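Just passing along the structure, written as structure tokens.
Of the protein chains in this complex, all but one are displayed in their positions.
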Amino acid sequence: MTSTKDVAAMPAGTTPPASPRVPTPRARRRKGFSDAVLPYLLLAPGVIAIGALLIWPTFQLVLISFRQLDLRELVTGQLVWVGIDNYTEVLGDPEFWQITVRTLVFMAAVVAATLLIALGVALLMKQLNPIVRMLLQVALVVAWATPAVATTTIFQWIFDQQYGILNKTLDLLGFEGFIGHSWFGDGPSTLTVIGLLITWQAVPFVAFSLYAGLIGVPREQYEAAGIDGAGPFQTFRAVSWPAIQPILTIVTFLSVIWDFRVFTQVWAVRQGGPDGESTTLPVYMYLKGIAGSHFGTAGAIAMIMLLVLVILLARYIQLLLRSKEVELK
Amino acid sequence: MKRWMKLAAGVVAISLATAGCAGSGGSGEAPNNANTPQQLSGELTVWLMTGSAPDTLTSALHKEFQDANPGVKIKYEIQQWNGIQQKLTTALASQTPPDVIELGNTQTPQFAAQGVLADLTDSVNDMNGSQWLKGLKDSATFDGKVYGMPFYAANREVLYRKDMFEQAGITTPPATRDELLAAIDKLKAKFGSDPDFQAMYVPGQNWYALLSFIFDEGGDIAKAEGRNFKATLNSPEAKAGLEFYKKLVDASGTKAPKDNDESNPQQAGIYGGGKVAMFIGTPNEVATAAKTDPTIKDKTGAFAIPGKTAGKSAPVFLGGSNLAIPVNSKNTAAAKAYLKMFSTQKYQTEIAKGGFVPGTSTDISALSSDPFASVMAKAAQNGRAVPSSPKWGEVEAGQNPLKDMMTAYITGAKSLDQATTDANAALDKLLAGS
Partner (left out) sequence: MRKSLPQRIALNTVGVVGAILFGFPTYWLITTAFKTPGEVLSPRYDLIPLSITFENFTSALSKPGFTTFLTNSLIVTLGAVVTALIAGVLAAVPLARMKFRGRKGFLFLVLVAQLAPIEALLIPLYLLMRDAGLLNQLPSLLLVYMALTLPFTCWMLYGFVNGIPIELEEAAMIDGCGRWGAFRRVTLPLLGPALVATSVFSFITAWNEFLFALVLMRDQDMQTIPVWLATFRTAFAVDWGGIMAASVIYAVPALIFFLIVQRKLVSGLTAGAVKG
């Protein structure tokens, strides 16, 4: 397998050495210019789209972060360079560091919860009978697909101190004193509810991705493991884990990014309150930058967030790239 | 590496060029003033917010305007509140911004201060300027120049159940704070056996209502110091106002959340449930309550928010909107003519019929037939706005220190002094801004 891949991956134009197995497709085909250009042609749409609509605007944002870009400058097109003023303003704000730490802790908790629950759900889905599986899948998809404006409201109503079904149910079950209990009374409690909401919406995607990996494992491998007398845990380690490990790596990578940047839900629940105790970095960016149309400041905060993510994920990017490189060599 | 450097340099050059030529409007094209008759033409884009102007108003106005100016075609679009800041901001930066926009009165100073609105100072007289609602005019005035025309205002009053008051033996609506507290006691005595009953629904963070009590004590949120504002939440007057608010919460037996405002949950919906005798709200909340219970409208009455002394109700916070013209509008002349027509009595009456206080007319007779709006309109004459600071929009956009102050004091998490001092510092920080 490795040898055929090597042959297939030979630079176009050279004659591949005779393979001991079958003649490789390359060997039979016309070679030359088109083969050398083909990969680039195929990649072109992706490169152009990503380059023009993600990378280029991000680069623009870097420039904006060194400018004063308020409404006035935006409308008139004036260029006012302020050097690193936007950065010193943000970094000099004692609140900023506290918010950064809070955001990191919140992100870590949500990512961990999402991955654990999703892994459990994915493994479970494989074992269920088709009807129960379908039921579970529909519940997951609907949780995923429902618009955030509705779900954030629904969560607030479920947790409403007076009329919420949760407090009413707790009261009914004999936990007295929950009527009138406020789940949004302080920062940690508020963030916990927000975390639950985000986890609820994030699990479906991760669970489906992992499930897609799991069902790619040929049934025979499980049967073989069964015959070898492996217990469920050994089977998981030997058969399931290799199949989902690369997917797990990428979804962890993505979850870290998304949960670090999540804004809608955090904002909708309490706008970062009470007393700013549930303010995370994206909320901070909105308050400091967007709300007052200070886009330079917003750009600087976005850049700092990007830097934090790069620091967090640099090792991950390395790992992801290396794992892919190894496979092709 | 070298190639990268070259590419980066090129990219910088291009981006500078594109950013530099952004929307070139704003300078030099101020048309002659609207007095000189001229043939107006083009497409006039009008953006009003949802729920602001009744359809009867806009359809009549647009017909008359287009008949009078056959060259002009009006493109009328109703905007949503969600994301409006971003939508307006970006639209103003486009080559073809809307020509007439509606701005909330707390949002106007920010836009005015940034120089993105056309100066209307010379046109005020054309637009019935002598009758403008003061609270709104103040919000549209920056550095002595006028950047917006008052559109409409609404303010709060006490909405109450006439039948419940009657049953509890309250014959005249409370006119002072003491009478209000006495009415609460009577209502509780009569209906208190029902565990769901609330004599008054008072959410912990209805800061609009709090403002009335602070104003009534002679206090304010902030005072102007030249161009800047200094928060005055720790003044004795503001403290007294907050103290009375807590008294109201404690006395009323309200089940409203102490850590949320009047729209979460929607107080009119709770009132519509039939277990609430009073709440502080705007007249159009009666319609919301009627969605829950259609019969409630006939059972509801209104009285002005009581003051400390009899015969003088508390001043109210005036909420509302202004109409403005973006500085880079391509149709400034037509837009001004449009505002001029808008300001005439005919259309101001339509605003009043819609249940709002009209912005450019003191004639509120159209409101007098409506029991809820008439009380509001009377109180509006004693209406005041929030500080017309360009930073105020940011205060309301997110973490309003007043709300945190209310919750902290009402729940007992902070003492009166602590709560007001902290809020004052937070507000000063926001008003000073960057």
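In this document, chain identifiers A and B correspond to the written order of the chains, with residue numbering beginning at 1 in each.
Following the convention adopted for this analysis, contacts are C-beta pairs under 8 Å (C-beta built on N, C-alpha and C of every residue); 3 or more make two chains touch, one makes a residue touch a chain.
On a predicted model such as this, the values are computed, not experimentally measured, just so you know.
Participant: Check the options B:166, B:196 or B:298 and report the residue that touches the missing chain.
Facilitator: Of these options, the touching residue for the absent chain is B:196.
Participant: Thinking of the whole complex, not just what is shown, which of B:64, B:293 or B:370 touches the missing chain?
Facilitator: Per the contact definition at the top, the residue touching the missing chain is B:293.
Participant: Name every residue on chain B in touch with the hidden partner chain.
Facilitator: 18-19, 22, 49-52, 77-78, 80-83, 86-87, 90-91, 93-95, 104, 154, 196, 263, 265-266, 268-270, 272-273, 275, 282, 284-285, 287-288, 291-293
Participant: Kindly note down the residues of chain A that lie in touch with the hidden chain.
Facilitator: 1, 4-5, 8-11, 22, 24-25, 28-29, 36, 38-40, 42-43, 45-47, 49-58, 60-61, 64, 69, 74, 121, 124-125, 127-129, 132-133, 135-151, 153-155, 157-158, 160, 162-163, 165, 168-169, 172, 200, 203-205, 208-209, 211-212, 215-223, 225-226, 235, 246-247, 250, 253-254, 257, 261, 263, 282, 285, 295, 298-299, 301-303, 305-306, 309-310, 313, 317, 320-321, 324-325, 327-328
The working rule: only the chains that are shown with their structure count from here on.
Participant: Chain A to chain B: how many Å between their CA centres?
Facilitator: So the centre of chain A lies 39 Å away from the centre of chain B.
Participant: Using the touch definition from the top, list the residues of chain A that touch chain B in their complex.
Facilitator: That would be residues 56, 59-60, 63, 70-72, 74-77, 79, 89, 149, 156-157, 160-163, 180, 182, 184-185, 271-276, 279, 283, 286-288, 290-294, 297 of chain A.
Participant: Quick check on the complex: what are the chain B residues that touch chain A?
Facilitator: It comes out as residues 11-12, 15-16, 19-26, 82, 85-86, 89, 92-93, 110-111, 114-116, 255-260, 264-265, 326-328, 391, 393-394, 397-399, 403-404, 407-408, 411, 433-434.
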